[in-house]
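Just one protein chain is left out here, and the rest sit where they should.
Right after this comes chain A.
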Amino acid sequence: MRSILPILAVLSAIIALWYGAAVLLNKQWTYDQAARAGVTVTTAQMLADTMMQERPVLPAPHQVAKGLWDGFTGQKITSKKSLVLHSWITFSATMAGFGLGTAAGILLAVGIVHSRAMDMSVMPWAIASQTIPILAIAPMVIVVLASLGIKGLIPKAIIAAYLSFFPVLVGMVKGLRAPDAMQLDLLRTYNASGAETFWKLRLPSSMPYLFASLKVGVAAALVGTIVAELPAGASQGLGARLLSGSYYGQTIQIWSALFAAAILAAGLVLIVGLIEGRVLKRMGMVR
């Protein structure tokens, strides 16, 4: 209760601000329409109108909620307007990319921890590669791969993988190095081989770090997928929905797609968190 109340307070303040902003931003259109029709509107009429325009500058929260509800439940799942379909497309590419990126990150981290040369040559470039605004390359990767005949899920997954591999790499390197000298020495007194040290000490002790970075990685993979869906050609997915909404000025559609993406992101992070709780509890590492 102690932690829910402040969050609710902040959320309701945000929604109140949103309604206020919707009135401010939408009233110009209302007044313009009224002036064109030659009628005067009272303040109450203006307020009512700003809440239910067809193409508002900023849709009111309930309009977005209605758009979301329609998108998720009001359509057949195979319909082009169904947010379930678009979310599924985005979700599957995100998961493929996340799996690829996580595997690559873990493998590279194992290499880096076991070979000093790998550490010295790969790590600086892995860090430098993240200062590159990689999302900017996304449309090009899509177009180039399409010209090679690779379309659909794979190009998006590659971009998602690129974005999610770095957090996993950094977290995993940190985690595999987490055992302290005393524990490593103990295993040496047992005459444990490198592989045994890895499976019985390094890998288990890296789990909390791995899960912390998986949460960051899955969110990054979703962002990557959505941006990868932006370039023309993609007709399905939440990113394509955003783009077509922005072409045709369908603000409610943009906001619904945006919130669908937010719900998806929150769901993914939540699932990773649940798995984290389970695994760490089984391993006796619950904080």
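By our rule, contacts are C-beta pairs under 8 Å (C-beta built on N, C-alpha and C of every residue); 3 or more make two chains touch, one makes a residue touch a chain; residues count from 1.
Going forward, contacts and distances are computed from a predicted model.
Student: So which of "NADH-quinone oxidoreductase subunit K", "ABC transporter ATP-binding protein", "NitT/TauT family transport system permease protein" or "Arsenosugar biosynthesis radical SAM protein ArsS" is the UniProt name of the chain that got left out?
Tutor: Going by its UniProt entry, the chain not pictured is "NitT/TauT family transport system permease protein".
Student: Decide which residue listed in A:20, A:124, A:194 or A:277 touches the omitted chain of the complex.
Tutor: A:124
Student: Of A:11, A:35, A:154 or A:275, which residue touches the hidden chain?
Tutor: Looking across A:11, A:35, A:154 or A:275, the contact with the absent chain belongs to A:11.
Student: Based on the whole complex, identify which of A:65, A:153 or A:258 touches the chain you can't see.
Tutor: A:258
Student: From the listed residues A:60, A:95, A:169 or A:222, report the one that touches the chain absent from this view.
Tutor: Of the candidates A:60, A:95, A:169 or A:222, A:222 is in touch with the missing chain.
Student: Consider the whole complex, including the chain that is not shown, and state which of A:17, A:137 or A:186 touches that chain.
Tutor: In the complete complex, the chain left out is touched by residue A:137.
Student: Out of A:3, A:43, A:78 or A:191, which is the one that touches the chain we can't see?
Tutor: Of all options in A:3, A:43, A:78 or A:191, contact with the hidden chain holds for A:3.
Student: For review purposes, identify every residue of chain A that touches the missing chain, sorted by number.
Tutor: Given the touch definition above, chain A has residues 2-3, 5-11, 14, 25, 57, 115-117, 119-122, 124-125, 128, 130-137, 139-140, 143-144, 147-148, 215-216, 219, 222-223, 226-227, 230-231, 238-239, 242-243, 245-246, 249, 251, 254-255, 257-258, 261-262, 265-266, 269 touching the missing chain.
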